[in-house]
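A single protein chain has been removed from this complex, and every other one stays in its place.
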Amino acid sequence: MKRPVFFAFALAATCALIPTAVVGPSLAATTKGPAAGKTVKVGVIADVTGSAAVYGVQQKDAYELANDDLKSGLLDAGGANLSFDVEDAASDGNQVANLFQKFTTDGTALILGPTLSGEARKGDPIAVAAKTAVVGTSTTADGITSLGPCVFRVSLSEAQVVPATVAHTKAVWKYKTAAIIYGDDNAFTKTDGDIFKTQLEKAGVSIVDTETFHVGDKDFAASLTKIKAAKPDVIVLGALAEEAEKIIQQASTLGIKTHMMGGNGLNSTKIYDYAGPAAAGVVVGAAWSINGNYTGNKSFVERFKKRYGVEPDQFGAQAYAAAQLVAQLVKEGKATKDEMCPALRELRVAQTVLGPIAFDPGRDVSAAPVILQIEKGGFAYFH
Amino acid sequence: MVGQQLVNGLFLGAVYALFAIGYTLVFGVLDILNLAHAAIFMLAAFATWSLLGAGLPFWLAAPIAIAGAGVLGIVLDRIAFAPLRRRAAPNLIPLISSIGMAIIFGAIARGIYGPDERQFALAFLQTPPLHAGPLTFTIVQLVILGSAIAFMLGLAWVMRATALGRAIRAVAEDRVAAALLGIDLERTIGATFFIASALGGLAGILTALQYNSVQIDMGGQIELKGLAVIVLGGMGSITGAVIGGFVIGMVETLAVAFGLSEWRDAISYGVMFLILIVRPTGLFGKRSLRTA
Partner (left out) sequence: MNVLADFYAAHSKLIDQVGIDALLALSLSISLQAGQLALAQAAFMGVAAYISAVLALNAHWTLLPAMLVATLCSTIVAGLLALPVRRLRGIFLAIATIAFGEIVRIVANNLAISGGAEGLSGIPPDATTPWIYGTLVIVSTGLWFFSRTKFALAIALVREDESAARGVGVDVGLVRFTTLAIGGAIAGLAGALYAHSNFFITPADFGFGRMEQILVWCVIGGITSPLGAAIGAALLTILPEAIRALADYRDFVNGIILLVVVLFAPRGLAGIRLGKRR
């Protein structure tokens, strides 16, 4: 090598070493748990590309933030070498299966994900057969945790959130009739619509109109015109944010002023960003509030925003909560595949950005849903 | 309510019509189904968004993006279709080639913009809706309707009254004869792609305005719907694409109005299937059935 090149190389190498020297001492600032020094691999299966990328990218961002926080000591894993290995399943069922197989055969201690309930139904059985524990952070359909004795969930399902949403809103708004509009080709939105229908009917509300749409639809004028003509007291949205925001805005354009409510899918600040004042007052039954005061939530939101330039949504928050949960388990000394499942089962409580969480006997998260109301700048608690 | 539904169908149809014109033009001239058309539709909308973000006013950003879409169409032809023409490949191959380009365009868009939806921060999008009696609609919807009609008329004029239009029609009719008559094939084909892609880009920008939404997946649904439109209207017929667009838009809206919203898309595809069985040339197409 020529002289100048050699010096440049040496300089670069030295510069690369300095941060390690600086970070070193701060690692020592975390506590030393029973698993100190051990390497704990946690596999994350997320749809970073493909049709579910909008959710998968939030999840990946949350885990990479968690990786940073582990290095800097903000997340304490008791001195163990814990890292989250995020792999992209590209919203492709085949890749989901392959990733599950990879993580169950390469010494991974625990699997987090996948992004969609349908993917969980395809992939969790592989983990179950290999006795590797799986923790879902965004799978909210029925029957996921019953796939196996080591399948857990930190995401509140629609079945857990909707009854509370209906009860609260009926008490305040006192509606007698409702119209439901929901997506019929997506497992989440369809379940959402079905559960709302059941709960409303149980509460003595009569459904005066039901409309369906497809994922990716942008034009809801036809359905909304019908809903308007049916004059319901409340409109229910079984939708994810991308469609919900347009339904809300187009409803306003058509002059619909009825109360609106929805489930987990509406827990995103994108809705107000898109629909503006038309979105104010929409009630959302959710698992997390961006303004919530829970352990590290405000700091998490700030750091996420600073690093990625966008706010975290519920997908990101639930992913980060899983990371917090795992860090807590590793700090207690759980490092291998065989230790994770019993540890999760015996968990008393984990303090996360979602609030304190634990698992019920069915391995679903036991946490209280929050009933929020969209307003400018975020969400308020619904009264 | 029926009146409002008819109005809804009209505006939905205008969007379909604009998209389908570009689709049908390329098919009419080259017998190619260009599955990258939807990707250009999407890229033009993003280009406009980026230009607006860079500070350009809308009346400058949109035309630049539309022209850019046209150029991209020429590039698409040069890379993915022209080499195959020289080789006289069967029609299936350019189709696959266009799929490859669509994937590449999509990957580029995802790399630059990510999967999140973007909005336009334009004042005129926030204007309150207009009313005509019991009917409600927005300015943007009127603009889209006006553009579809204006461009259809403009294109019809180009096709009938200009030398380029005559050349395009000649190439569509019989490529060999056109070449013998001295028409520059490659230039005419290039011009066809420019026009078709520019129109596709325009459709993308107007659609993005209509729903205030720019997103890398935005071409997905309209790609298949566009197919239904051009089959109904007659593949290769511009008038057919426009009329077909409005018919499909109306059919879909009325399907929802009559409580068949789950079957909405199935109805459009069913119409498509029936037309192909009963009258493959569609409403206005002149092409006879061709072998693969």
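Structure notes:
Residue numbering begins at 1 within each chain, and the chains themselves are lettered A and B in the order written.
Definition applied: contacts are C-beta pairs under 8 Å (C-beta built on N, C-alpha and C of every residue); 3 or more make two chains touch, one makes a residue touch a chain.
It should be emphasised that the depicted structure is a prediction, and the values quoted were computed from it without experimental measurement.
Summary of contacts with the chain left out: across A:102, A:131, A:168 or A:298, the touching residue is A:102. Of the options B:101, B:198 or B:218, the residue whose C-beta touches the omitted chain is B:101. From the options A:87, A:242 or A:313, the residue with contact to the chain not on display is A:87. Residue B:92 is the one among B:60, B:92 or B:135 that touches the chain missing from this view. Within the set A:77, A:110 or A:141, the residue that contacts the chain not displayed is A:141. Where subunit B meets the chain that is not shown, the touching residues are 27, 31, 33, 79-80, 83-84, 87, 89, 91-93, 95-97, 99-104, 106-108, 110-111, 224, 227-228, 231, 235, 262-263, 265-266, 269-270, 272-273, 276-277, 280, 289-292. Those residues of subunit A that touch the chain absent from the view are 48-49, 87-88, 90, 92-95, 97-98, 100-102, 105-106, 118, 121-122, 125-126, 141, 143, 183-187, 189-191.
FYI, only the chains that are shown with their structure count from here on.
A straight line joining the Cα centres of subunit A and subunit B is 37 Å long. Interface residues of subunit B, counted against subunit A in their complex, comprise 1, 4-5, 8-9, 11-12, 110, 114-117, 119, 126, 129, 136, 138, 207, 210-213, 215, 217-218, 220-221, 252-254, 256-257, 259, 261-262, 264-265. Subunit A contributes residues 49, 51, 53-54, 57, 184, 211-214, 216-219, 221-223, 225-226, 228-229, 242, 246, 249, 253-255, 270, 273-274, 276, 310 to its touches with subunit B in the complex.
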